[in-house]
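The complex is shown incomplete by one protein chain, all other protein chains being positioned as in the whole.
In this document, chain identifiers A and B correspond to the written order of the chains, with residue numbering beginning at 1 in each.
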Amino acid sequence: MSAIAPAVVFFAVAGLAPLVVRDAFLLDSLVLILIWGTSAAAWNVAGGYAGQISLGHSAFFGLGAYAAALFGARWELSPWLGLAVGAVVATAIGLVIGYLSNRLRGPYFVLATIAFSQVLLIVGSRWRGFTAGSEGIPVPFRPGFWTLGIADKRVWVWIVLGLAVLAYLVQLYLERARRGYQLAAVREDEDAALSLGVPARRLKVAAICVSAALTAACGALWAQYIGFVDPFYVFSVDLSVKFALAAIIGGLGTALGPFLGSALVTTVETYLRAQFGGIGAGLVGIYLIVYGCALIVMVRWVPQGLVGWIGDRLRRRAVARVAP
Amino acid sequence: MSLLSVAGVSKRFGGIVANRGISFDVVPGELVGIIGPNGAGKSTLFEIITGFYHPDEGEVRLDGTRLTGLSPDAVCRRGVARTFQKLRPFQGLSVLDNVMVGALTRTKDVRHARERARELIRKVGLSEKADAHARTLSTGQRKRLELARALATEPRILLLDEVTGGVDQRTIPELVRLVRDLHAGGLTLLVIEHNMRVITAVAQRIVALHLGEVIADGAPDAVARDRRVVEAYLGQAYVQ
Partner (left out) sequence: MHVIPQLIVSTLLLGGIYALIAVGLTLIFGVMRVVNFAHGEFLMLAMYVAFWAFSLLHFDPYLTLVVSLPLFFAAGWASYRVVMRPVIHASHNVQIFTTVGLSIALQNLALVLWTADARFVRTDYYAVVVRIGGAAFNVAQIVAFVVAVGFTAGLFAFMRWSYTGKVMRATAQDRQASALMGIDTDRVYAVTWAVGIVCVGAAGVLLAPIYPVYPTAGLQFVLIAYVAVVLGGLGDMVGALIAALVVAAVEVIGSYVIGTAWKEVLYLLLFIGILVVRPAGLFGQRGAEALGT
């Protein structure tokens, strides 16, 4: 169980930063940190708290992105509506994946989730009549809050922060509430949880659905912020891994971890892209090499993530101070 | 009036018959032991009573209501709790959180569940370990933890799979005393136990299984002297 204070500081700094910071690059980084942090937090609900490791969460992200983009570009409706519809559709698919999670464990479940995101990738990139196919969809810019056509990055920080805080509160609920304790039991040992009267199957499905809906909401905001949806990006396995990576680096099953992980991952990515992006298109991949290696190193050597690692350090220091 | 009634339960796995027409009753407040050599079908029977397996034939009732067909969590909520032969504590959670999971089946209030869990942890003698991770416990401590966790669900009948198995000699008397105390407190228990000395000492009645069938059912010393029971165990001894 983690203390709330660091999270309050984190979100307060993020919320107040736009009042001070005018630099577009920094504000852009902040928006991205919050979007990826929220996506990672959403992943964490299923992967960290419920123990259902998915590498297909980009399916939900892409659904949200497409829903927002299609509502704006095709039907000239509000992307907020698109966000809601995307979240509902993602929840429906979450039900199916949740059902699968009750039949499959470990690598089988991972493979099934990858297959799901691949199916959506193919549909997104091949169904020209509906999705504009592999070229992707430009999201039209229509000024106004209802149409999410906002040029001011400060406002974006606050919009995304709202979703980030929601995702954080969902995680906090999972640490403090009855359902959270029960879900932790399911993650540790499903049969033992069942034997204690925990409705394991329903809880897992619920966690995956909430995770899916939050991820779709992130996708919708992201599409609206970036202004373009590319099927090969939003449905990619790399993107799913990115969510997982931020959560793992920050600390699986911790509420603030995904946001800290995202701050680190996004900063490194932005830096490496800026550093090597200009030289040759291929060198952009360097940050992904770093991702891959970081993943291998983290799960092996720092499985508790940043939050756990910092926590250990503080505790050790506290003990050292008391001891002499 | 029986509390738990097992009626004509059979279970096959492929060609192997694990349980064949098993029937017996447990009355409220009774402590019934289940014995039998390896492969007698004791654990399968437990899995069937607790809803993890579904029997091919027969049914299990608790106080007249049918348990068969319910999922394991629903069976627990009806009032049947269990421990596992191969211990399954929630490794990554603290002892307190482990027990709270059980308590939260009966209360929605987390604080209340925490108090209740502390009480039970004291009852099984694990208070110093309350905040330790379950993975740091010894086998004997894990047995107590599983006991506390199961008790937290406020069972009407508690099924114990191997109370003393895998525990060193010195810990056995303490665990036996714990089981006796629970029974003295009015709890109904169904206990699988390998150790004949232990089971004849605590049980009021013993059901003996062999090759999936009930071969004896009665008072402990009568069952211990039963010719078929002795044969089953001796046969086992010769094989080993």
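Criterion: a residue touches a chain if its C-beta (ideal position, glycine included) is under 8 Å from a C-beta of that chain, and two chains touch if they have at least 3 such contacts.
Quick caveat: nothing in here was measured; it's all calculated off a predicted structure.
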Note to self: Among the chains you can see, which ones touch the chain that has been omitted?
What the structure shows: A
Item checked: Which residue of A:Val9, A:Leu26, A:Ile122 or A:Ala318 touches the chain not shown here -> A:Ile122
Margin query: One chain isn't shown here. Among A:Ala50, A:Val241, A:Leu260 or A:Val307, which residue touches it?
Written below: A:Val241
Check: What residue numbers in subunit A mark contact with the hidden partner chain?
Finding: 53, 55, 100, 103-108, 110-112, 114-116, 118-119, 122-123, 126, 237-238, 241, 244, 248, 280-286, 288-289, 291-296, 299-300, 303
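Keep this in mind: only the chains that are shown with their structure count from here on.
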Notebook entry, point to check: Where the centres are mean C-alpha positions, what is the separation of subunit A from subunit B, in Å?
Noted result: 43
Item checked: subunit B-facing residues of subunit A, complex -> 176-178, 181-182, 184-185, 187-189, 191-201
Check: Quick one: in the complex, what on subunit B touches subunit A?
Finding: 50, 52, 71-73, 76-77, 81-82, 84, 88-93, 97-98, 100-102, 104-105, 108, 110, 113, 149-150, 152-153
